[in-house]
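Omission of a single protein chain aside, the complex is shown with its protein chains in their original locations.
What follows is chain A.
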Amino acid sequence: MRQEHADEYAEFASARAGHLYRSACLLAAGDTHLAEDLVQETLGRLYVRWARVSRVGNPAGYAQTVLTRTFLAHQRRRSSTERATDVFPDLPAADGSDGGDSALLRLTLLDALGRLPPKDRAVVVLRYWEDRSIAQTADVLDASSAAVRTRCVRALARLRELLGEELGAYARP
């Protein structure tokens, strides 16, 4: 890679790695090892294609797309699509301001995400964490808008079922 591109790439990767990692943690439903792996794979792919990526605009959006597709490809390779019941999400270390209630709620949410099929989980993360529209989400997943809507409705219903009213506690000011 020529120096100018290498510097651009390094700056981009450093600036975006944090956000990509947080997205990956949600996609991986709290499996931080998998999340690190997904981010590194994503950055690796960007590195290889950087000259092109940097020219076609919106590398951040492109990176998110690569991350999501990398996650889905990884899930396809796995035989099981549901989290084994004895595996719990890796929770970030609690700081002083982080009460036990909040940590428990996060655990519950991540566990619920882990029970969604991977594509439904990707839809939830893209729609409600990345704030992507239905059409944009459909582009990332290479699916129709109708299919994304269907997954969205199904995922929301499943999350309501799993989380009940607990979700309300997150929205407290």
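As a working rule, contacts are C-beta pairs under 8 Å (C-beta built on N, C-alpha and C of every residue); 3 or more make two chains touch, one makes a residue touch a chain; residues count from 1.
Here is the rule we go by: contacts and distances are computed from a predicted model.
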Hidden subunit of the complex - UniProt protein name among "Phenylacetate-CoA oxygenase subunit PaaA", "Branched-chain amino acid ABC transporter permease", "LigA protein" or "NADH-quinone oxidoreductase subunit J": "LigA protein"
Listed residues A:11, A:142 or A:161, member touching the removed chain: A:11
Contacting the left-out chain in the complete assembly, out of A:72, A:122 or A:152: A:152
Positions on chain A contacted by the hidden chain, ascending: 1-5, 7, 9-11, 13-15, 17-18, 20-23, 25-26, 32-48, 51-52, 54-56, 74, 77-78, 91-92, 98, 102, 105-106, 109-110, 124-125, 127-129, 131, 133-135, 145-147, 149-150, 152-154, 156, 159-160, 167-168, 170-171
